[in-house]
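Only one protein chain is missing; all other protein chains are in place.
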Amino acid sequence: MINKVVTSVAEALGDIQDGATVLIGGFGTAGIPNELIDGLIAQGARDLTVVNNNAGNGDQGLAALLKAGRVRKIICSFPRQADSYVFDELYRSGKLELELVPQGNLAERIRAAGAGIGAFYCATAYGTELAGDREVREIDGRHYVLEYPIKGDVALIKAESGDRWGNLTYRKAARNFGPIMATAARTTIASVYDVRELGEIDPEAVVTPGIFVQRVVPVPRSVTRAGGFKS
Amino acid sequence: MINKVVTSVAEALGDIQDGATVLIGGFGTAGIPNELIDGLIAQGARDLTVVNNNAGNGDQGLAALLKAGRVRKIICSFPRQADSYVFDELYRSGKLELELVPQGNLAERIRAAGAGIGAFYCATAYGTELAGDREVREIDGRHYVLEYPIKGDVALIKAESGDRWGNLTYRKAARNFGPIMATAARTTIASVYDVRELGEIDPEAVVTPGIFVQRVVPVPRSVTRAGGFKS
Amino acid sequence: MSSGYERRTKQQLAQRVAEDIFDGAYVNLGIGMPTMVANYLRADMDVLLHSENGLLGMGSAPPEGEEDYDLINAGKQPVTLLPGGAYFHHADSFTMMRGGHLDICVLGAFQVSATGDIANWSTGEEGAIPAVGGAMDLAQGARETWVMMNLLTRQGESKLVERCAYPLTGLGCVKRIYTDLATLECSAEGLRLVDMVPGLDRETLETLVGLPIAAARSSVQA
Partner (left out) sequence: MSSGYERRTKQQLAQRVAEDIFDGAYVNLGIGMPTMVANYLRADMDVLLHSENGLLGMGSAPPEGEEDYDLINAGKQPVTLLPGGAYFHHADSFTMMRGGHLDICVLGAFQVSATGDIANWSTGEEGAIPAVGGAMDLAQGARETWVMMNLLTRQGESKLVERCAYPLTGLGCVKRIYTDLATLECSAEGLRLVDMVPGLDRETLETLVGLPIAAARSSVQA
């Protein structure tokens, strides 16, 4: 019998290793797996590479993980926020490596890891400093930059509902990186508010089929709150 | 106001040009846009390149389009069927060019066209004759073959429900190539059984967002019938 | 610096951009000033707004007290979804942006070159925290990239330049520039006037910009 539902966050995260690459879902306030990030802080793994769209804000969640000195490198598209002071200080003092990636490249590189693509050419960032020294190729009169997959050892994502086979649905814009990160990690751990019986999730409306999910952790429902995001 | 619903198949297909590349959805019996294929036969465009998983069976649909001598080239993964005699004869007599593509490469090349990817490396077909003289590259100890996108001038797909903004849902395994072909063509034309009011399709369960669809054609509901497929 | 002409206000500029957006267009409005364009879209038109974080058919801000922080835009502000809208994940969202499916994106900019290069993500300042988000994807991916900005910096320097001094966002991808003083097209051949505020003439505009500006294609009054 497949039962991917685990009863506690601690159990779900127990085997995360030092040095792991951890994909963490969320964009702005939506889709941040807060309970799993707090669990990762408690779990203690160090020297992590974190992949997230942002780099934390305020003192909570990802910012707290950074503050605890547990992250070696962050791969993200938009670290700067009105209250990203934890990241800002670590970055400025050279204690945290940053790989800044255009958001579409971030998404496509994560998807490529999940889909078995070895590398791909895309137009984004061509001619800019974010193309760095990457290989460039002209195809049909347009210039492209070669990009490589971003694989995770672990993905921590927030879903709305899940079942014991790992099928997931999301809520509104909290979907964001969840479905692609689920495909790209060896171990995908999803928090859910509702554990459903098999078959209760409409097979036409499953967003992440269970094959991409290793553990489902029910967490008490909480309302998504405003963050410190200002542009 | 956006109203992509057109009242007749003839109106939907009117501007398909000679020499066009036409992506046609369907796998086996499921998801074949029969009404649109019949409409294409009536419409008269010639010298077509057709992209489909199969190459027609029996005397109907795609087989009839081939038989009418309107197709120059077919790009597909599995032309051989128990009753693919129309294709077989044209192919053997050299009247129809075939580009045989592994099914996953077919899907990924179509998706790449929709996603603005210039080219990508994948492991499928490495070391086989279907890799042809394609560029090969070793990445992280694994061998990959360089593949290019397959773009369509037109995509003909079968959906279940649609609305005037072009949002689509599908039915069961009739989904297959529809959602990716919709992204890869300049003009995507979808047949639907139900035209829904805006908002009647759950925004969490939209499979193809309307941005990928140019025309929606209601057709009378008919039950999908057994085909001549035997393996 | 104003003599016989007045600058468009932010609201007028947003309205000017909105005028050029056609019925049925799929549009992404960048963070900041471009967001204001949404307020001036004609109610009798269907303009579908895309947000990079997985929304199509984005509506206006919710009434106070009804914010849902699972339903936000790229600027992380609460929004709503229109009937007929859809949610999708990031790879699908960027497929829309990078695959040429958006008709128009409207971006702010630090500088734009006469040939359509755009710099809008970094001032290149030492020690500044960089952030790029989806700007490069939009600049390269939309069918038409429009820029919306004041023509001059507070110091009076033209943000329309021969060659961008700031780090680039994209090369040769800007089609139109909407500014507080004039609307211009850029292309490989350089700048062309579309319209100006009343009282401004092309020669004065050329002086302000410091670059040649071809006359508008047909007589256009501002």
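Should a chain be cited, it is by its letter among A, B and C, assigned in written order, with residues numbered from 1 in that chain.
FYI, a residue touches a chain if its C-beta (ideal position, glycine included) is under 8 Å from a C-beta of that chain, and two chains touch if they have at least 3 such contacts.
The structure displayed is predicted, hence computed values, not measured ones.
Displayed chains that the missing chain touches over the full complex: A, B (touch as defined at the top). Residue-wise, the contact with the chain that is not shown comes from A:114, picked out of A:28, A:114, A:152 or A:227. The residue touching the chain not shown here, chosen from B:130, B:195 or B:219, is B:130. Of the listed positions B:5, B:64 or B:100, the one in contact with the omitted chain in the full complex is B:100. For chain A, the list of residues touching the undisplayed chain reads 1-2, 111, 113-117, 163-165, 167, 183, 197-199, 203-204, 206, 209-212. Within chain B, the residues in touch with the undisplayed chain are 27-31, 77-80, 84, 87-88, 91-92, 98, 100-108, 110-111, 122-130, 170-180, 207, 223-227, 229-231.
Note that only the chains that are shown with their structure count from here on.
Taken together, chain B and chain C share the touching chains A.
Once the centre of each chain is set as its mean CA position, chain A and chain B turn out to be 33 Å apart.
In chain B, the residues touching two or more other chains are 115-116, 204.
Of all residues in chain C, those that touch two or more other chains are 81, 87-88, 91, 94, 98, 141.
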